[in-house]
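Reading through the structure tokens given below for one structure.
Here the complex is missing one protein chain, while the rest keep their positions.
The letters A and B name the chains in turn, as written, and every chain counts its residues from 1.
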Amino acid sequence: MTSHALPLPNSTEPRLAGDLAIWFFIMAELLAFAVFFAAYAFTRAAHVEEFNLAQQALNRNAGAINTLLLLTGSAFVVRAVQGALAGEARRAAPWMLAAIASGVTFLVVKMVEYSAAFDHGVSLSSSTFDMFYLSLTFFHFMHVILGLVILSVLWLGLRAGRYGPHNMNGLESGAAYWHMVDLLWLILFPLVYVIH
Amino acid sequence: MQYKSQAVAKPYFIAAIGLFIGQIVFGLIMGLQYVIGDFLFPEIPFNVARMVHTNLLIVWLLFGFMGAAYYMVPEESETELYSPKLAIALFWIFLTAGALTVLGYLFVPYATLAQMTGNDLLATMGREFLEQPLPTKLGIVVVALAFLFNITMTVLKGRKTAISTVLLLGLWGLAIFFLFSFYNPHNLVKDKYYWWWVVHLWVEGVWELILGALLAFVLIKVTGVDREVIEKWLYVIITLTLITGIIGTGHHYYWIGAPEYWQWWGSIFSALEPIPFFAMTVFAFNMVNRRRREHPNKAAVLWALGTGVMAFLGAGVWGFLHTLAPVNYYTHGSQITAAHGHMAFYGAYVMVVLCIISYAMPILRGRAANSNKAQVCEMWSFWLMTVAMVFITLFLTAAGILQVWLQRVSDTPMSFMATQDQVALFYWMREWAGVMFFVGLIVYVISFFIKGETKAATQ
Partner (left out) sequence: MSFTENVAAGSHGTPAGTFRHWLVLIVATLLTWQLGESRGGGLLTAIILGIAMIKGAVIAFDFMALRHAPLLWRCLLGGWLVLVCSLIGLAYWKGITP
């Protein structure tokens, strides 16, 4: 029971895509990571040479490939949402599956990257840079996993035809969470892998 | 009340208040011992008074949570409690065990108590807040499991709501994490590491779920705001709690010998722990602002709003003040810690239990709310206790800042005892504030006995 009618998804009134609760959650996650990003950036400023040196051991190619994967996954999610909005949820389901595939590939690439790093003696205690690198990417990794669980739920919903122009809330909320995961990586990659 | 079996909550609430009084008496004893060192020595040494004060706090809050659950769950589930008889039996078992334990602390030398109660079989005694003899700890587990069985069966029987789900999660979590009190590693680092799995994951983890559920329940009843709205807020709040609080445990791992990365993880995540408390405050005020009815129980509304504010200040702000590792390096184990501890426990847990009691007790006694006279008296007690606690906290904060400066930061650090001499004035002031708190508590008890015109219960 709400006191005002919600505008339909394809109208032009200002409208937040997704549930208010999920956006609160998104802001909280963004805040948490922002604090971590800032902690990294300012710690680096006090140990520039050490960080530059340790960063050279990072697999920047893996990081870049992962960026491409997440961005592509996000684009796939948008296509799925557009399909549902047009009343074609079942036909749009494969786009969501493709997004899931991108995300899973991200995880695989990351695990290969971690495996090589661990072999080289990188650990939470090997250096301050390594601690940040592992912490930031691992926390993000966990969020990718959660994002994939959410996308899987959305995929099942699309296949069952549960989403449509009058039932977009769940789909948009889940999609927004996935885009947040992507957004975080868009900062993480340049910050940890590139800037020197 | 809507369901007859909700009546079992009454003895739990009464016991809670009784034990609360005991807790404060021993608090006052210790406050005086801070400045008159041999007060009541050797009959009640400081360490014994401290065990009684802290253990009574936890036990009375547990009575409060249980009473709250027995009141809330039948109403939320829309069915009678699974076994009211079991609830009453458990009440007497828990009360007796608690009383015996406290008497044991007071009348038996601790080492003898340990010997008498089989501590050599499985050593669980001797740790702060977990001083209970092994039989008591086992008794707590049995009582908790039986209580959880009773409540869970009730929920399974009937309607499942977000509030009852979150409450169950919190209560089950409480029981499960208590099991870590049986794990007492020989290695001192591990000992401390896992001790926090009881303490931190209780008060900065699953207890916050209980807090949220109780607050949400009272707000639905007194404001009439849509259940959907309130439950959505509850989910956001507990998510924020768990995201920040679980890894936030690391703020207890800075100096105990754990790896250095905990100084980063603990600082970053625990710095965000005030956020759920901020959300709770906004939530409470927002719901009251959007209320659809004027509930006759004004006192309960006051407690609800007060809980939000004081929990945010005590747990959130005062917690934040000393949570970052570079700060904590200097303030660890100082009176800053005591300041935070007192306001946090009062603001978050004491107040929410008093809030649910304030809401439920009149109904259990046959009316929607107490008379105006009684409510005014109760509201006086709210202000007396809350303002007193603010002063206690401010005085301890001042003592702490001076202590940290003199003992740790200064170029010519003083010894512990010499420093204590210098901050004694703040301890005296704290004790007077403590007396004011006790007066507030007496006024609170009196409010239960004030008569006058009451409105009939609407259900």
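As a convention for this text, a contact is a pair of C-beta atoms (placed from the backbone, for glycine too) under 8 Å apart; a residue touches a chain by one contact, two chains touch by 3 or more.
Keep in mind it's a predicted model, so treat the numbers as computed, not measured.
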Touching partners, among the displayed chains, of the absent chain: A
Contact with the hidden chain (one of A:H120, A:H166 or A:H196): A:H196
Contact set of chain A toward the excluded chain (per top definition): 9-12, 14-17, 23, 27, 30, 34, 37-38, 41-42, 44-46, 48, 52, 60-61, 64, 67-68, 71-72, 74-75, 77-79, 81-83, 85-88, 91, 172, 175-176, 179-180, 182-183, 186-187, 189-191, 193-196
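We take it that only the chains that are shown with their structure count from here on.
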For the chain B and chain A complex, residues of the former touching the latter: 226, 228, 232-233, 235-236, 239-240, 243-244, 259-261, 264-265, 267-269, 271-272, 275, 279
Residues on chain A engaged by chain B in the complex (per definition of touch): 1, 19-21, 24-25, 28-29, 31-32, 35-36, 39, 124-125, 131-132, 135
